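The complex appears here without one of its protein chains, the remainder shown in place.
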Amino acid sequence: MNKLFILIIIVALGSMLYPLVSSFDGNSELSSLAQFYAQPDNISKVNSPNLVTAIVVTYRGLDTMGEVTILFLTAAIIAFFLKKGGTTRTLRLNSEIFKTSAKLLVPIIVMLGVYIFINGHLSPGGGFQGGAVIASAVILMLLASPNTKLKHNFFEALESTSGLVFVGLAALGALLGLGYLDNAILPLGEFGKLFSAGAIPVIYSFVGLKVGAELSNILNKFQSVQSDK
Amino acid sequence: MEYITLITGFLIILAGLWAIMTRKNIIRIIIGFVIFDTGLHIVMVSIAYVRGGTAPILDGSVSIADAAQKIVDPVPQALVLTAIVIGLGVTALMLAYAMKLHQEKKSLNIESFKDLKW
Amino acid sequence: MSFLIITVLLGAVMLAMAFIAIYHKKLIVAVIATGALGLFASILYLLLAAPDVAMTEAAIGSGLTTIIFFYVLNRIRTDAKEEENEA
Partner (left out) sequence: MISPIHILTIGLGGAFALGFVPKKAKDVAAIIMLFAIAFMGAISGSWLLSLINGGSAEQIFTAGFRPPYSINLLMGLNEAFLSTAINVIGLLGGIYLYKSLKSAGNHAIMVFLIFIMGLNIIVMTRDIFNLFVFMEIVSIATAGLVILTETGKSIQAGFKYMMATGIIAGIFLLGIIFAYYYSGTLNIDGLTSANIGLAKGGSVALFLILVSIILELKSFPANGWGLDVYEAANPGIGAMLSSATATAMYFVMYKILEMAGPQWNYYISLVGVVSFVGSNLVALKQKNSQRMLGYSSIGQVGLLMIILGFKDILGDNTSYIAFGILISHYFAKAGLFWLAGIVKQKGIKEWAVIRKKPLFLFLMGTFIFALIGFPPFPSFFAKWTLVMDLINTGNLPWVVAILFGSMMEAVYLFRWFGYAIKGENENIEDFKIELHKIIPVGIVVVSLYVVGYFTAQHTEVGAAINWIPLLFVAAIFVLDFLPVFVKNTIAIIGMALYFYNIYPDLDNLRLIFEAIFLVGGILTLIAGYAYKGKRTGFYPVALLMYAGLTAIIEAQTTLQFFFGWELMTAGSYFLIIRGKRSMPHGLSYMLFSIGGAYALLTALGMAYAGQGTFSMDIINGITYLPYWAYGLLIVGFLTKTAALGLHIWLPGAHGEAESDVSPMVSAILLKAGVFGVVLTLIGMGGPNNEYTWLPYALGWLGAITALSGNLMAVFQEDAKRLLAYSSIGQLGYIVLGLAMMSHLGWLGGFSYVINHFLYKAVLFLTIGAVVLRVGTHNMYEMGGLIKRMPLAFLAVMIGIIALSGVPPLSGFAGKWLFYNAILEKGWYFQGAIMFFSGGIAFLYLWRLIHTVFLGQLKDNHRNVKEISIWFLIPIYTLITGIMVYSFKPQWVLQPLGDMIAQYFPDGQLSWVGDTAISKYGHWAGTWVAVTVIGAFLIVLALLMLSTRKAHKLKQFDITYSGERPERPETTHVAYNVFEGLYKAMWPATIPLVEAWWNRVTDFLHDTADIARRIYSGNGQIYIVHIVLFIIVTYFVIIGG
């Protein structure tokens, strides 16, 4: 396809989108929806200082569920897609120093990840970020000793367990008559404390575990089809 | 400021589309998708911005009472969070596809995968 | 005002990164540029008062994505080598 033609298309698309920019006026105040979330009454109903977390886990918890499902799906698809890719794996070994320091670092990184998602309702970060950090620990482990096979079953079991807990907690809200995904199934506690905001920290922790396991699975799958020659 | 980021976002979106539509290497096309997504996220976050607002986290600096006046819009931010994770899933899957495609024809040129047509 | 300048600069750098990602000959560099684009984007998010997004973008958008890219590039490179060896 002629590049000039593509350029014309891009320019045309740009001019089509131009009204979005030209009529954009910034915001001088919150949208009505956000104002509702920021009202003191409603803040106290959820009791999570981090409003993004409140939205992600509670108000729009269904999206989060979908999001977790997407990672789960991706991991599952990649798992059966790359199944047959197994050429004989001959990977370079790393230096002992790297291995040893990795062994030291991995638990610390995992702890950091856990910290991030446990405090998701108090400070920036949460399940996704924490999960990603955990996954990075897994990468480190994989890089340090490339020929070790991860305990795949462990991660899958972790993934499934945390997924089930998430769904279970969500359904519990409906069964208790509060509403699907309501965080008030647990006591709301005192604003700004670790054990507060009802089920949010619990749910977010399991989301974190699940995301971490899922990302690790994906990475592990990609790792498993590597070979250095 | 949000104007500039918004325009930057749009330009990055278009740059991503340009890559998707012109580059022949599949990896490069996937990079195009990542760029396209990044642009989208920037646009979304720009829309969330409220002039002079602070992060929507009610720690010491913002009290509950005047939260509504001080913070930026948390909703698009929550959406971007979701979108980023979805983007990762899509990219990972696309890359797995790219690997498989390469295994099949030992080529990464998008034009060598035209077995299905008409 | 200083924010404004930083924003403009960041935007310019990001576009430059995008350009590199699209046009640099080496795929490795292109992937790194993509990762860098993500990192700069997360700085932008911090400026736009979105720390959550910034963290996510940094960890997932630029971190993990880049690593997966590397895995795939590596795999493709070895595939290509095998091809040469066989030929």
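Which chain is which? They are A, B and C, in the order written, and residues in each are numbered from 1.
As a convention for this text, a contact is a pair of C-beta atoms (placed from the backbone, for glycine too) under 8 Å apart; a residue touches a chain by one contact, two chains touch by 3 or more.
Predicted model only: the values in this text are computed from it and were never measured.
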Visible chains in contact with the missing one: A, B
Hidden-chain contact residue, picked from the options A:51, A:65, A:102 or A:218: A:65
Sites on subunit A contacted by the missing partner chain, in the whole complex: 1, 6, 9, 12-13, 16-17, 19-20, 22-24, 31-34, 36-37, 42, 45, 58-63, 65-67, 69-70, 72-74, 76-77, 79-81, 83-84, 156-157, 159-160, 163-164, 167-168, 170-171, 173-174, 178-184
Residue numbers in subunit B that touch the chain omitted from display: 13, 17, 20-21, 24, 26, 29, 33, 36-37, 40, 43-44, 47, 75-76, 79, 82-83, 86, 89-90, 93-94, 97-98, 100-101, 104-105, 110-111, 113-118
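Just so it is clear, only the chains that are shown with their structure count from here on.
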Pair with more cross-chain C-beta pairs in contact, given A-B and A-C: A-B
Centroid-based (C-alpha) most distant chain relative to subunit A: C
Centre distance in Å when subunit B and subunit C are each reduced to the mean of their C-alpha atoms: 11
Euclidean distance of C-alpha centroids - subunit A vs subunit B, Å: 16
Centroid distance [mean C-alpha coordinates] between subunit C and subunit A, Å: 19
Interface hub residues of subunit B, defined as touching at least two other chains: 2, 7, 18, 48-49, 55-57, 71-72, 77, 81, 84-85, 88, 92, 95-96, 99, 103
Residues of subunit C engaged with two or more neighbouring chains: 51-52, 56, 60, 64, 68, 71-72, 75
Touch list for subunit B against partner subunit C, complex: 1-2, 4-5, 7-8, 11-12, 15-16, 18-19, 23, 25, 27-28, 30-32, 34-35, 37-38, 41-42, 45-46, 48-49, 53-57, 71-72, 77, 80-81, 84-85, 87-88, 91-92, 95-96, 98-99, 102-103, 106, 108
In the complex, subunit A residues that touch subunit C: 50, 52-53, 116, 124-126, 128-129, 132-133, 135-136, 139, 215, 218-219, 222-223, 225-229
In the complex with subunit A, residue positions of subunit C that touch it: 51-52, 54-56, 59-60, 63-64, 67-68, 71-72, 74-75, 78, 81-82, 85
